[in-house]
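Removed from the display is one protein chain of the complex; every other protein chain stays in position.
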Amino acid sequence: MSDLMRRILFLPEAASSLAPRVDRLHFFIIGTTFVVGAGIGLTGLFFLVRYRRGRAPAQEPAMAAPTWMEAAFAGVPLAFFLLWGALGFQDYVWARTPPRDALDVYVTGKQWMWKFAYPDGPGMVGVLHVPTGTPVRLLLTSRDVIHSFYVPAFRLKMDALPGRYTEIWFEAVRPGRYRLLCAEYCGLDHSRMRAEVVALEPAAFESWRARQLAQPTWVADESFGEEGTRGPLARRGAVVATRQGCFQCHTIDGTPHIGPTWLGLYGREEPLASGDSVRADVAYLTESMMDPLAKVVAGYAPVMPSFHGRLSAGEVGALVEYIKSLQPERPEPPPVQEPAYGPLPR
Amino acid sequence: MRGGVQVLAVGAVLLALATLSFGLSKLHLGAWAVPVALGIALCKAVLIAFFFMHLAERPGGPRLVIGTAGVFVGILVGLVLAEAAARAWPTLPPGPFPVSRLPGTERSGPPRAAPPWLPLP
Amino acid sequence: MAPSHAEPSGAGPSYLDAERGLWSWLTTRDHKRIGVMFLAVLLLMFLLGGVFALALRVELLTPGETVMGRLAYNRAFTVHGVVMVWLFLIPSIPTAFGNFLLPLMIGARDVAFPRLNLASFYLYVLGAVMTLWGVFQGGVDTGWTFYTPYSTVTGREVMPVLLGVFVVGFSTILTGINFITTVHTLRAPGVTWMKVPLFVWALYGTSIIQVLATPVLGMVLMLVALERVAGAGLFDPSRGGDPLLFQHLFWFYSHPAVYIMVLPGMGVISETVCAFSRKRPFSYRVIVWSTVGISFVGFLTWGHHMFVSGQSTFGAGAFSVLSMLVAIFTAMKIFTWLGTMYRGSLWVSTPFTYVLGFIFLLFFGGMSGVAVAVTSADLHWHDTYFVVAHFHFIMVGASLMAFLAALHYWFPKMCGRMYPEGMGIGTAVLIIFGFIATFLPQFLLGNQGMPRRYADYPEAFQPLHVASTAGASLLGFGFLIVAVYLGWSLRHGRAAGRNPWGSEGYEWLSDSPPPEFNFHAPPRFPRPPHDYANPGVNTEVEHAA
Partner (left out) sequence: MRREASPRPVEPRALHFGDEASRQDAAHLGMWIFLATEVLLFSVLFTAYALYRLTYPGVFQQAPAHMDVFLGTLNTFVLVVSSILVALAVDAIRNGRDFAAAALLALSVLLGIAFLFIKAAEYTKHVHDGALPGAWYAYEAFALPGANLYFTLYWVMTGVHAVHVLVGVGVLVTLALRTLAGEFGARFHTPVELGGMYWHLVDVIWLFLWPLLYLT
């Protein structure tokens, strides 16, 4: 029955313990709406046919609503609405109150990617592994603007706000891969800020976790590129890049933005929009600054302005040197991302 | 001339109330300081509205309007405060907290220095 | 009354012919001319917003890039939202039809402050120009909600739009002040509070919201501007501020703004449903009190936009319950309209077709509103296409249908000519059908989990998007037909006569189009409006020369 309703209403599968609760109320509300809506539509049509001008007496019947009917107009819908409100609020409180034994996961939203970190384990970008049948508490925060963690199959959504943690919990009931979307508008690539929740059987999850602890997946480290590791020319390049506004479109931490990231760019084989590919060497980097539309990397809009005449030869060299210095290393697993503050004094 | 006397009398009360506010602030009433100060301010506002802003002469529309406005101010402040006060730890912001900007818009936040037209010592 | 101000009785020049030339229009203080000027500009804005709506639908035809890139899409939906919400829907019915009809409906000669009225028009135009300049020049990509911190960090030029919307808000406030004062002080003898026409009640309720909510929006926008210029930090977590405060303040305005959009529409429906059922309203007082109730309770519900934003569970529960209250008033109105039709003598005309569409669509819009106000269901629906479909049902399905009903119902009043009735009914059916075809798939898309403001989407969502785009083209085609036949009727429609609908509304007592000062002689209203049991009792006083 529920599955049929789900199919009719285009709902995704119910993959969390919250989903059937939400769906049940959903069906109740939609069912009532359709019954009453059909009633109203049919009544309107019936009136239209029955009381069409010419059929009914032209003289207005003296008629006004009796008070009890006025009260019913207000009272009956109100009773329904409040019932739904109460049922929904019960589930809402349930969904926002994590059980004590929940597994903590720290979720960081960032333009335009999701990062996940376990208290004891490595971080992941774009894929969240969770065990089935275990409550998982998410502590969400954002590095820049507001994002929203949304897994349709779990019927679960919570905003990730910069500068604070919000929390929500869920329990996946079936192994599988579930789509994770950003539901709060967050800029250019809002619609591509997608990730995946991979629910594993508890045993499979444990072995995955053990494997990860032994051999952490690579994560771009924010603190990469400290002053000490760079030569003077590269440092100058960093200054030039800041001054010329390169970072409006290019990142140095591996995140794709309006333009390709500079992290690991030097020496990389880049596919071009024209279908060819090019090796990002000194020549290509210099050409890109002077005539950026000549060879555009696939997947990026041809929006880069030309810096011909705006950069001196020395500055170009410094920039190239700086990009060269941005090579990924295999960093330590990120430190545990605990909220770094205690309860507020009240 | 009766109106003039009334204005002066109300004015005297207003000045007295202002002095009272100031005096009470020296006593450090703790948790009561804000409600008491706002209460006195409200008294002053009512006096001004009724006697200086001619509300006493104009029942009906104007009283309704300003009363409604007061109610809505109460709703706005009250509901926002009620919601924020009920937020569970850790959702209240703990204070200045580093937030990374859009790449490249670091400069969109103005510098921690005075703008050119406001010379610092 | 000094008898020296005798006016010609009988057929004098109408307000359209009283003075001639463009200059006389631009400097007029006649509420009717100001209403017509508003209408002209509003229709332009609607055209602009509609073109962008179609562009968005075309882009969403396929996943990935169809006709525009992601940046262009983000800018386009911002233009669509800003233009439709702030430059069309919020001012639409009050400034165009309200200005034209409010004084006529209470037997007044003009609004209370005619110069303020003209100032309101020019402020609106100025604000619209600033806003449009901003959205096209700077390409604002924040969405119409300007959520912080995105709106304070985005590289696009948000400032002119903030200022433009601020100025438009000021224009709204002036109109609101004018309407409230007019209703309070300028009712003709005999028009007591409980005999005020229902459309006037709706405008009155709307004006209360406009006056009390708009300043809040103005100040919030100024604070965002300050944030951008001076890094004020009030909404910026990196300086200790709280982005949720912005959402609270923004929705304190913008939720009641939904009622600014829909209340006048409800007034239009209350008015027309009586006129075309040949019956007095089933319960006048229910409509009146629900109008006042909506304008009050509408202010208490803003937090239901923030159930998943990190607000407290207590706040969510409180706002959820309060939201249920406001839905009641809408339900009461729907039942009352149906009751009005019961045992009436229904005249199936173009406005009445829109009325039927309005009632049906408002019901689903309202119920889906209740659904998203249920806290747990909102965990799934918040910021998905379900919400998009919900508010389009309210804003297009209800407000715009009411706008079209008003346009057709008062078209003869405004220009003295009729439009082709058969064509009107056919187009109305087409528009209602096109509307459902556009937005029903969006409800299902929301169920499926498609978030709003997505330039690109996973392929699973495509079939429903295609259906929605097909419906949208039907809808656009319908609007085109309306524009064509109304434009044609302006010149070539047959003369309407004073009261083509045989309505008992007060506004039909004067000529169509009305003379410069609305009535040739002071009107007398011994009976309530919509009193079809005693037709023809309300008259203009025969002028005793």
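A, B and C label the chains in the order they appear, each numbered from 1.
Keep this in mind: a contact is a pair of C-beta atoms (placed from the backbone, for glycine too) under 8 Å apart; a residue touches a chain by one contact, two chains touch by 3 or more.
These numbers were taken from a predicted model, which means no experiment stands behind them.
Across the entire complex, the residue among C:25, C:113, C:314 or C:347 in touch with the chain not shown is C:113. Summarising the interface, chain C meets the missing chain with residues 1-3, 5, 103, 107-110, 112-114, 116, 173, 176-178, 180-181, 184-191, 211-216, 218-220, 223, 226-227, 230-234, 239-242, 245, 248-249, 517-519, 522-523, 544.
The set of chain B residues touching the chain not shown comprises 1, 3-4, 7-8, 10-11, 14-15, 18, 21-22, 24-25, 33-34, 37-38, 40-41, 44-45, 48-49, 51-54, 58, 61-62, 65-66, 68-70, 72-73, 76-77, 80-81, 84-85, 92-96, 109-115, 118, 120-121.
Simple rule for what comes next: only the chains that are shown with their structure count from here on.
One simple way to say how far apart two chains are is to compare their mean CA positions; for chain B and chain C this gives 34 Å. Shown for chain A are the residues in touch with two or more other chains, namely 144, 162-164, 166, 187, 248.
For chain B, the set of residues touching two or more other chains reads 91, 93, 95, 97, 99, 101-102, 104-105.
By the touch criterion stated above, chain C contacts chain A in their complex at residues 69-71, 74, 141-143, 147, 149-150, 153-155, 237-238, 243-244, 277-280, 282-283, 285-286, 307-310, 313, 316-317, 320-321, 323-325, 327-328, 331-332, 334-336, 338-339, 341-348, 356, 359-360, 363-364, 367-368, 370-371, 373-380, 382-384, 444-445, 447-449, 451-458, 464, 532-533. Those residues of chain B that touch chain C in the shared complex are 61, 65, 68-69, 72, 75-76, 79-80, 82-84, 86-88, 91, 93, 95-99, 101-102, 104-105, 108-110. Those residues of chain C that touch chain B in the shared complex are 149, 152-155, 180, 184-185, 208, 212, 216, 228, 230-231, 236-242, 244-245, 248-249, 252, 299-300, 303, 310-315, 318-319.
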